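Have a look at the structure that comes next, please.
Left out: one protein chain. Kept in place: all the others.
Now for chain A:
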Amino acid sequence: MKSNKMKRAVKLSALGIVMLLLFVLLSWVMQYTAISSETHVRNFYREPENTLDVALIGCSEVYADFSPPIAYDEYGFTSYNLAFEAAPGHLYNSMLDTFLSRQKPQVVVFEVNGFFYNSDHPYQEGVKRKWIDNIKKDKQWFELIQKEVPEDERVDYYVGLLKYHDNWKHPMMLASRQYQLWLNNKGDVSMMKSFGTRTTTDSAVKKTKKRKHKLGEYGIKNLTATLEHCKELGLENVLFIRAPHKDKFTPETDAELKKLITDAGYDYVNFEYDENIGIDENTDYYNGDHLNVFGNEKNTLYLGKYLVDHYDINTTHSEKVDEQWHECAEYTHNIFDILKKKTLEEEDVQYNEFCDFGKSTLSLRKKYAEFKNRFSGESSSAKE
């Protein structure tokens, strides 16, 4: 009798384990947030602990406009763009906490765009999902759901399959995600430290959509919460920036931001008006809000310099870390070369750090060098 009960318990346990494994597998396979956001967030966890000198937090402006490997190559500090599309300001604190849970950055940089999303952000659930569903399922994740999600919707976040099970209707999309994740997961770390761009300059001929950049009550609430959180954490080197945009802040908005941030004892710089970056509105944007690779390179070098000039960043790393970052820098330069070529050809395709760039990047770089020489020759003769 006893042995029968034992046998049954073993069998049921085996069934339970199979059910659980299938559940975990399905939850993983069926999930779809947006592959770029997913990789930007997940790749952060692949960085070795306590190896990043600078944290960059924000929306798409961050990973489109700044390249950590290029900054490393030039100034020696390591950094990571913990950013995803349309990241709202109310999630910045959680993004910061996530960064600090694994790293001890000497400087934290926030791009302020997230504070300009209203509470009726049309993609409210989508943007929350991009963050919540891709971070580690730990205590912070649990508490974040409690804080951010209405009570009756929480279970859909805890059990992601409740939301994503319907993705069986999109098998190609799911397969594509798995393929892209496979590409992304090659190597130990993310080579470009969160990146996304479009190979175009066509925004030069398109009219930039004017938006009302007004912080409003909701934005002030979120910004204040972030400032207070930074203080609670005892952070000293915190820089709030406005990345270059074609549609610039009004002086009033700029002043309001500056006052709120500097009153809290932190720094604020608006790079929209800074001509020293050398951004050319006709060639360096892929749309009104984001720089293409040409702009990214200029902005990275400028912001990188600003950081090393204004903050005392210790750039000493272990040999292994430096070796890895050198590799990343070389890879990024190669990819940038390819992307520049594609941009000049007005290919207009979206690229992320995990994209399959095909043939050997080095041979392409060579070809690009020839192309660049010819192009610069042509443009200089045109100027003449």
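By definition in this document, a contact is a pair of C-beta atoms (placed from the backbone, for glycine too) under 8 Å apart; a residue touches a chain by one contact, two chains touch by 3 or more; residues count from 1.
In the analysis below, contacts and distances are computed from a predicted model.
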item	value
Hidden subunit of the complex - UniProt protein name among "Phenylacetate-coenzyme A ligase", "D-alanyl-lipoteichoic acid acyltransferase DltB, MBOAT superfamily", "Phosphate transport system permease protein" or "Methionine ABC transporter ATP-binding protein"	"D-alanyl-lipoteichoic acid acyltransferase DltB, MBOAT superfamily"
From A:Lys104, A:Lys147 or A:His165, residue that would touch the chain that is not displayed	A:His165
Touching the absent chain when the full complex is considered, from A:Glu74, A:Asp97, A:Glu125 or A:Glu256	A:Glu125
Touching residue (missing chain; options A:Met30, A:Met191 or A:Ala329)	A:Met30
Among A:Leu22, A:Met173, A:Ala255 or A:Val349, the residue in touch with the chain that has been omitted	A:Leu22
Chain A, residues in touch with the chain not shown (by the definition above)	8, 11, 15, 18-19, 22-23, 26, 30, 125, 153, 155-156, 159, 161-163, 165-166, 168-169
